[in-house]
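With one protein chain removed, the remaining protein chains of the complex are shown where they sit.
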Amino acid sequence: MIQATKKHTRFLFMFIFPAFIIYTVFMLLPIINSMKYSLYSGDGLVPGTFVGLDNFIRLFTEERYYSRFWGAFGNNIKFFLIVTFIQNILGFFMAVFITRSFKGSGFMRKLSFLPTTLSVLVVGFIFKLILNPYYGIFDKVLEAVGMGDFIIPWLGDPRSALVIVSIAVSWQFFGESVLFYSSGIDSIDESIMEAARIDGANIWHEIIHIILPSVLPIVGIVTILIFIGDFTQFDIIFAMTGTRGDPNYSTDLFGSLFYRTAFSSAERGGWGTGMGATVATMMFITVTIGVGGFLAFFNKKKEELGK
Amino acid sequence: MKKIALLMSVLVALTLLTGCQKKEESKTAEVKVEKVKLVFTSWRTEDIERMNRINDEFTKANPNIEIDFQPVKDTEYDAQLRQSLAAGVGADIIFLRSYDSGYQIYKTESLMDLNSVLPELKEFPSAAVAAWATPEGESYGIPAAGVVHGIYYRKSIFEKYGLDVPATWDEFIAACDTLKAGGETVFAQGTKDNWMLYEVMYSGLGANFYGGEEARQALMNKEARFTDDNFVLALEKMKELQAYFPERYEGIDYVTMQQIFGTGNAAMFMGGSWEIGIFEDLGGLEDVGYFAPPLAKAGDTLQYCFHVDAGIAMNKNTKHMEEVKTYMKWLASSDYAQLYMNELPGFFSYTPGNYTLNNQLAKEMQSYVSDSVPTVRTVWEKLSADSPSGNELVGEAIQMMYAGTLTPAEAAKFVDDGLSWYY
Partner (left out) sequence: MSKSKKPIARIALYALMITYALSILVPLVIMISTSFKTNAEIFNNPFGLPESLNFDAYTTLFVISNYGRYFMNSIGVTIISLTVAVTVSALASYAISKYQFKYSRALYVFFVVGLIVPIKLGTIDIMITMLNLKLFDTLWALIIVYIAMAIPLSVFILYDYIKMIPDELSSAARIDGCSEQGIFARIIVPLVKPGLAAAGIISFIPNWNEFWFPLVLIKSRDQFTIPLATGQLFGQFDTKLNLVFAVLSLASIPVIIIYLLLSNYFVKGLSAGAVKG
């Protein structure tokens, strides 16, 4: 590290500028500028009439808008909770087991990450095909093992569709949580574990007193990443239940709501670009509040443990 | 790592090279015969091969014009079209949906008024022309294709039970009972894709109960409401059919329905004429028959949903105005209409002329027209101009009715409430 002086200014500027400008102009500014369009209304692709906060007022007072918005909001929370449970809690335990010393541990670590490399679209389509009530393999397997009575129209029933979609997403990103937690467990000093074992600690003690405290920061990261991913998730809905979140909007999430309202024709649920931008702004507020909340929560936890 | 870097750079080089070569080739070709490529877009991704064969005929007669048929997936089509036209990258020739969807596009001033280009539009059936025209009479689309809705059946299964084609609803239900008692899958129907429930079932089979075209007009003119008895009655009739749906119908999507019927695993399928080609591909047509929606009672006049499906518009800002006009003229000719109906049986052209249909099913579908009152889908016109659209609402309402969350009367109210923006 060297102290930058005046003679470095030109060179530093040249080095930082390209990344800075691309990143700012095509990633940060668009979000702010898009919010600007939420104050406009109009027919065309670019809304031209300034209407102040009218779009927001309409979003929360007109039934045809707020029913969709709160519907997607509620679904998104359920979706997030299911995915968090599977990826965070089950993923954590899987990491505890996968880091035990056994033959094939390295292979399992690599394999577990494989689904994450696939496209969400592909994963959604595969699950949709496997769960097809007519030729899907899943139902046929259930029948073959005598569990035919449990078969329901997985993606056709509003009670099960969202759960199935959540499982498909979790299947794909489970490996990512496992990988993160495993690396956290790997970095725990081996001597601490040894000492605990000599003291006769069983696996539960190990988990609660040693593993959990040391991977807590990772729980925070994983949770925040899941939160952002889930509250902007679109591809899985497009692939499995369509942009209207079938059946009957029971799988409509913020991502599909945003796509439909901002980019579809009125006949397919489009609300015009201005209202679409309003939805995006509300999503941004939700994500920001959520991330802020999680950061505060996990920092506090960290401090408590630090003491 | 080095190997991979090498491999990647070779691939980049290849892309760049082939990209450049293609451009040069087309440039040299342009100089020689002044070949023009027109882009034709539609929502019928399944038609690529067939449309290419039709367009080859055009290119034979007009060697300097080549047609590049570039369809976009049905569900994304309208949004894609609107955006690409606004961006000035729209196709030259455009498939356009009827009434408001098409009108919304025309309002963006990106389509040509065809009255001056194609005076022959005056000869077309005026009801069809009106589906792609402004109230002031500007036409922006050639009425290119209509579709009908009815019931496909498996001849072998009907023969096995000695069933005749039902003409009335009672006969229809009786046939369903017989088939069900025999352990057959009566309908290859599912409720996962709710547009089917509205476009095919309610608009097709329901029309005989709600009063067809007259009732549709009354609804549109605000003289009737969707909660009126006739519209509710049609919903109740749809509900009756639920007893004959296959197991776990809630999870069966449109494609699966086609597969079930197309592979001979169900006795009947309530569908649209555009599916002839799909059934041909899936298992052949020898065993497939068709009948029109059953009448409410014997002696009624059939209310036949002959939907104005596709118009063809031209991009006002095309770079090849003259060539596009030449092609549009051809699209409005009876030569094209005959080729089109032969390649895509089940799509019926509005172009005046005498045609021979080479497909038996298409002939049967056509045969009902003469003794019927034609109508179009219930809430397609005007009532689907804003969000939530009538098209969506009716589909959703029937889906919920089949799921048991709404009674037919409540379903009607759901639609009526949703349409409050119209009133």
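Should a chain be cited, it is by its letter among A and B, assigned in written order, with residues numbered from 1 in that chain.
Following the convention adopted for this analysis, a contact is a pair of C-beta atoms (placed from the backbone, for glycine too) under 8 Å apart; a residue touches a chain by one contact, two chains touch by 3 or more.
Note that the structure is a prediction, hence the values are computed from the model and not measured.
Interface note for the absent chain: among A:Tyr65, A:Phe79, A:Phe92 or A:Phe180, the touching residue is A:Phe180. Remark: the omitted chain is touched by one listed residue; of A:Ile77, A:Leu121, A:Leu142 or A:Ala201 this is A:Leu121.
Annotation for chain A: contacts to the undisplayed chain at residues 1-4, 8, 11-12, 14-16, 18-20, 22-23, 25-34, 36-37, 45-46, 94, 97-102, 104, 108-122, 125-127, 129-130, 135, 137, 140, 171, 175-176, 179-180, 182-184, 186-187, 190, 193-194, 197, 217-218, 220-221, 224-225, 228, 231-232, 234-235, 238-239, 255, 258-259, 262-263, 273, 276-277, 280-281, 283-284, 287, 291. Seen across the whole complex, the unshown chain contacts chain B at 1, 4, 8, 11-12, 14-16, 18, 39, 45-46, 48-49, 70-76, 80, 83-84, 86-87, 89-90, 255, 258-259, 262-263, 278, 281-282.
Criterion: only the chains that are shown with their structure count from here on.
For the pair chain A and chain B, the distance between mean C-alpha positions equals 37 Å. Looking at the complex, you find that chain B touches chain A at residues 75, 78-79, 82-83, 86-87, 100-101, 104, 107-108, 190-194, 247-253, 256, 259-260, 384-389, 391-392, 396, 399-400, 403, 418, 421. Those residues of chain A that touch chain B in the shared complex are 43-45, 64, 131-135, 151-158, 242-244, 246-248, 263-271.
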